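Only one protein chain is missing; all other protein chains are in place.
First chain written, first letter: the chains are A, B, C, D, E, F, G, H, I, J and K, and each begins at residue 1.
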Amino acid sequence: MSDHTYKHIELTGSSTESSDQAIQNAIAKAAESVKNMHWFNVVDTRGYIEDGGVKYWQVTIKIGFRIED
Amino acid sequence: MSDHTYKHIELTGSSTESSDQAIQNAIAKAAESVKNMHWFNVVDTRGYIEDGGVKYWQVTIKIGFRIED
Amino acid sequence: MSDHTYKHIELTGSSTESSDQAIQNAIAKAAESVKNMHWFNVVDTRGYIEDGGVKYWQVTIKIGFRIED
Amino acid sequence: MSDHTYKHIELTGSSTESSDQAIQNAIAKAAESVKNMHWFNVVDTRGYIEDGGVKYWQVTIKIGFRIED
Amino acid sequence: MSDHTYKHIELTGSSTESSDQAIQNAIAKAAESVKNMHWFNVVDTRGYIEDGGVKYWQVTIKIGFRIED
Amino acid sequence: MSDHTYKHIELTGSSTESSDQAIQNAIAKAAESVKNMHWFNVVDTRGYIEDGGVKYWQVTIKIGFRIED
Amino acid sequence: MSDHTYKHIELTGSSTESSDQAIQNAIAKAAESVKNMHWFNVVDTRGYIEDGGVKYWQVTIKIGFRIED
Amino acid sequence: MSDHTYKHIELTGSSTESSDQAIQNAIAKAAESVKNMHWFNVVDTRGYIEDGGVKYWQVTIKIGFRIED
Amino acid sequence: MSDHTYKHIELTGSSTESSDQAIQNAIAKAAESVKNMHWFNVVDTRGYIEDGGVKYWQVTIKIGFRIED
Amino acid sequence: MSDHTYKHIELTGSSTESSDQAIQNAIAKAAESVKNMHWFNVVDTRGYIEDGGVKYWQVTIKIGFRIED
Amino acid sequence: MSDHTYKHIELTGSSTESSDQAIQNAIAKAAESVKNMHWFNVVDTRGYIEDGGVKYWQVTIKIGFRIED
Partner (left out) sequence: MSDHTYKHIELTGSSTESSDQAIQNAIAKAAESVKNMHWFNVVDTRGYIEDGGVKYWQVTIKIGFRIED
């Protein structure tokens, strides 16, 4: 495991439900084209406001995935 | 849209339920006196502890609202 | 109250459910051995990915507790 | 001069021309309602993209103004 | 207490005496127009120099106050 | 709009003219291969010096673009 | 001296008098149970407000102490 | 040289030998698919522990490479 | 693995040889009293100078270890 | 080139025209006494306000210059 | 005043009395060789511990002084 190389990509996911779901949506979208994803970490949490409430959440994450040998 | 000016205010909302709800509460309170709110971003997430659990969540956010012409 | 001293410890809690629950789990674990916990603040939110979704959430928090006189 | 108190406000100005002009626009807008402004500092520079170029610049600044006695 | 909302303002206070007194002066000035102030935290400590010594101290703080229901 | 996912890329653009033009050049270059670019934010501004002046400006930006469904 | 190992602990001390005294109080409290303390550095300075003035100062410090061989 | 555009990628390399070798391994892996790499800078140095020692080093770097015209 | 809790401690290790060895020394010292150490990350790298060279390296790391159930 | 040593100095330049010109002015002033300047990076952008506009721009930069052998 | 250039130097001053006095001592020492000093800002506050109290305070500041024309 010590000789693996990982690449990081930065994505912003959105959700009308919750900040956690915005993260899930970003990962689900990435999974369509990226393999071997291992972890994520949150870079920024924000969102848009409408009618005195959160219209949708936007969470920016970094995802690390293993580069295949 | 390019000639709009936005002002930012910083608020801390509280909730006994969840960190997301603390954000919703801060925005709902701000909506009583601020118009044209567009977005928020999370500055700090913290809370108070009682009996080995989170008593209430406290999330500090910045809110951006458009200054009317 | 002005002459109290507080100590901070840093913990990472995990949960398969949500980022908020990872915080609750870290506090519950700490409560087994630490008394007089007052507050926490979030240092880092991350997690592990499996099958295109979050396998478990990992949230690092600082907890402040009062040193007894 | 040593007994003055200053308040800071945070604004985002926009311009289709340049990043400097976005700052000028934020200050001009603030000048409609704020007196005794002394200085600003840049917090964040960003913008929106359209047709492969900058559609408008958005610069967030803090402005310090003297609270009148 | 869990349903309170707090607003933050940022001020710079000055003093010829000490850095602590610059904080006290900023709070005293704010108290003329702001109610329900609860806490402050130091953002920046600086000052002006004259004749090889500190002419006056300038400390920038954030003050949190409870928004009344 | 709430279910969009955005990806961020980081680029450094160069210009002998100005810091703003270095940003324009980075975006123009990116537009050759990236679609649906929405925004940028400045990460770092630097440059090279020759003959006591700026030889060319180098501005590093992050660009966010929408991942197509 | 090159083969020593130091451990860091983070404490918040309080004082009604001054920010410096809050640091002294944190160190005095730590000295009741920790030996071989060498240095501290300030992490955060804050305080509570009452009647338009500082009720008590709270300074968070890290303390480094040598782990005995 | 002033009209070049550079793209940055972020990678984590691993090594059982040293932190420097973890950087070399990340660059060697990137070289299999990326051309015109010019520089790197270290973002984060960490590692895994086993049997009271470093099992392997993990260094996260950003690499800048020139986008071909 | 998702229900584990980790605690972080911060240590400064020293070495006359290299920055990597300073990390190894801190971990070896910690291993005398801490079990289940999993990872470390570098917080700060510094050192003392004598006779125009590095007399000894000092690296501050955080170590994460699993709290036993 | 690999055995060069560079020293950094930090300067604040001013201009009534633009933020870019403030950087040019700082470099031109430094060039009167410093040789072998290679690069600069922007540390802080601020300015003074008068009559609802920017009176002059102040940009703080670091300049790197090669120490001659 | 808009065409002045300022240089910054970084110093650490010490005092057995207080953190403010450590700043005063650094400025007094600098005044022996530097002219036209205008302002300072605090970068870091730390100190050495002996016998369960602060032996001496060490404050690192940046000083800005005008480069003479």
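Heads up, the rule we're going with is that a residue touches a chain if its C-beta (ideal position, glycine included) is under 8 Å from a C-beta of that chain, and two chains touch if they have at least 3 such contacts.
Worth saying up front: this structure is predicted, and the values here are computed from it rather than measured.
Visitor: Touching the absent chain: which residues on chain H qualify?
Guide: Those residues of chain H that touch the unshown chain are 19-20, 23-24, 27-28, 30-31, 37-42, 63.
Visitor: Please output the residues of chain K touching the missing chain, sorted low to high.
Guide: Looking at chain K, the ones touching the missing chain are residues 9-16, 25-26, 29-30, 48, 55-56, 60.
Visitor: Tell me where the left-out chain touches chain I, residue by residue.
Guide: Its contact residues with the unshown chain are 18-19, 44-49, 52-54, 57.
One rule holds for everything that comes next: only the chains that are shown with their structure count from here on.
Visitor: More than half of A-H's contact pairs recur, by residue number, in one of A-C, H-I or F-H. Which one?
Guide: That would be F-H, since it shares over half of the contact pairs of A-H.
Visitor: Let me check something: if the centre of a chain is the mean of its CA atoms, which chain is farthest from chain D?
Guide: I
Visitor: Is it true that over half of the residue numbers where chain F touches chain H are used by both copies, so same, or is it different?
Guide: Mostly different residues.
Visitor: If you average the Cα atoms of chain D and of chain K to get two centres, how far apart are those centres in Å?
Guide: Spacing between the chain centres: roughly 31 Å.
Visitor: Between chain B and chain I, what is the separation of their C-alpha centroids in Å?
Guide: 38
Visitor: Out of chain E, which residues touch more than one other chain, so two or more?
Guide: Touching at least two other chains: 19, 48.
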